[in-house]
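Take a look at the structure set out below.
The complex appears here minus one protein chain, its other protein chains still in place.
On to chain A.
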Amino acid sequence: MDQSKPRSFQEIILRLQNYWALQGCAILQPYDMEVGAGTFHPATTLRSLGSKPWAAAYVQPSRRPTDGRYGENPNRLQHYYQYQVLIKPSPPDLQELYLGSLAAIGIDFDYHDIRFVEDDWESPTLGAWGLGWEVWCDGMEVSQFTYFQQVGGRDCHPVSGELTYGLERLAMYVLGIDHVMDMPFNDPDAPIPLSYGDVFRQTEEEYSRFNFDVADTDKLFDFFAAAEAECARILDHPQDDPKTGKRIIMVHPAYDQCIKASHFFNMLDARGVISVTERQAYIGRVRALARRCADAFVETEAGGRQG
């Protein structure tokens, strides 16, 4: 493998894709919805449930409205990319495999200090938790490494190993860039070299203003309620489809609504209109949806149901 230093943001992504493909992962594409983190992709949330083995890797654009800084902060963005790997059951050499991916993007262990620092992961909205670490490279968190114990309120058997890389931060470090907007997106020697700022500075401004000041909170409350109701309505349908005569549980369409509800909640949070007490209640409502989806998923073939 090419151990030289990568030159751009996209080269780091491409090397990760290549590395995990070589390790046998299915390289999936991003999920086509607004999510807060790569974990929300059904390839992680749902596929970590049930007994069927799974190995997938993908880039997931993620949105955290509260982190918007109008493109001014050197490393805070309301829209950013995560790289996500999920392998079930977690292989015994997952740490070694992970370190291999760092080597693949040009991190030389002879000069850097890599550390696994306790960080137990918990997603109250997904009813999920796991134990693991944040991985530090020279004091910087470059990945989250988690052994899933529960998702959607259900015990994970077997256990999935999940790796999440914050791509901008990792790439800035590897490329030696101080401000995310200055990072080369494509090769700096390309005929039309583009920086991260060329691609995203304007959108960061636009979304920051929108998320903090303009998003219509009344509508967001309505959207949230609608997604919540729709999720339940979809799952309330009988399993047997009258048209095809097949047993079709519509887990993914229902889960899409759960994702939407979660995003609307994040937007409301960014607008500062949810009080501390209400906050818990809203998180609980999203979690209830995630639980129903998880319960439904294990009734499906992909969820390991026999026959």
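We adopt the following convention: contacts are C-beta pairs under 8 Å (C-beta built on N, C-alpha and C of every residue); 3 or more make two chains touch, one makes a residue touch a chain; residues count from 1.
Please note the rule applied: contacts and distances are computed from a predicted model.
Protein name for the hidden chain, per its UniProt entry and selected from "MinD superfamily P-loop ATPase, contains an inserted ferredoxin domain", "Glycine--tRNA ligase beta subunit", "Acyl carrier protein" or "ABC transporter permease": "Glycine--tRNA ligase beta subunit". Screening A:L131, A:V199, A:A288 or A:A302 for touch with the missing chain picks out A:L131.
From the set A:D113, A:D189, A:D218 or A:D236, the residue in touch with the chain omitted from the display is A:D113, counting the whole complex. Where chain A meets the chain that is not shown, the touching residues are 69, 73-76, 89-92, 95, 109-118, 120, 130-133, 137-140, 147, 149, 157-159, 161, 173, 178, 275-277.
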